[in-house]
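Moving on, here comes chain A:
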Amino acid sequence: MQLSRRLFLQGSVALAALLAIPRALVAAAWPEKAFASKAAAEAMTALFGTDQATPSSAISLDAPEIAENGAVVPISVETTLENVQSVSIVVEKNPRPLAVSFEIPPGTLPNVACRIKMGQTSQVMAVVKTDSGLFSAAKEVKVTIGGCGG
Partner candidate 1 sequence: MASKIKVKVKLKGDVAEVKSLMLHPMETGSRKDPDTGATIPVHHITELTFLNNGETVMAVHCSTAVSRDPFFSFSFSGAKAGDTLAVRWVDNQGESDSVETVLG
Partner candidate 2 sequence: MTPRVLRLLAIGLLLGLLSPGALAQDPAVASAVGAAVSAEAVTELIGRAEAAQRSATELRAEWLETDGLIEQARKEANLGNLIKAAELAELARRQGELAVAQAEREAEAWQRRVVR
């Protein structure tokens, strides 16, 4: 792949000290209990009050069939469901299954991507919360261990 040459040191300006965000602007507090949960159902209950989510074909979960590297597994979630409030990613076999949770304010599209760690082969579930309930899509991602990096 050929990336064009770009000049760095342009475009973005760091404002580390100046930018203080009032806590109130953050949609919700960091859900400590859900992140500490050791089972997927427990994490769901802690986060949503229930571990029941309706499987939905309106959610597209993109994840590799075989992770090239368990330390960096690209995951993306997109949905046509309306009034989405959050998108969470749950990795069943991880020691702490809840990996990440995106709070989606009105105006933000329900279309997110990130890279996560997976300790072993597992079901990966995207849980989408809308104003009418909890919906999910799942996919198995195989993680292989060992080798020398190719």
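Assume a contact is a pair of C-beta atoms (placed from the backbone, for glycine too) under 8 Å apart; a residue touches a chain by one contact, two chains touch by 3 or more; residues count from 1.
How were these candidates chosen? In short, all candidates are chains of the complex that A comes from, given by their letters.
Please read these numbers as outputs of a predicted model, since none were measured by experiment.
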Direct contact with chain A in this complex, candidates 1 or 2: 1
Partner candidate 1, residues of chain A touching it in the complex: 11-16, 19, 21, 25-28, 30-31, 35, 71-73, 76, 91, 94-96, 98-105, 107-109, 111-118
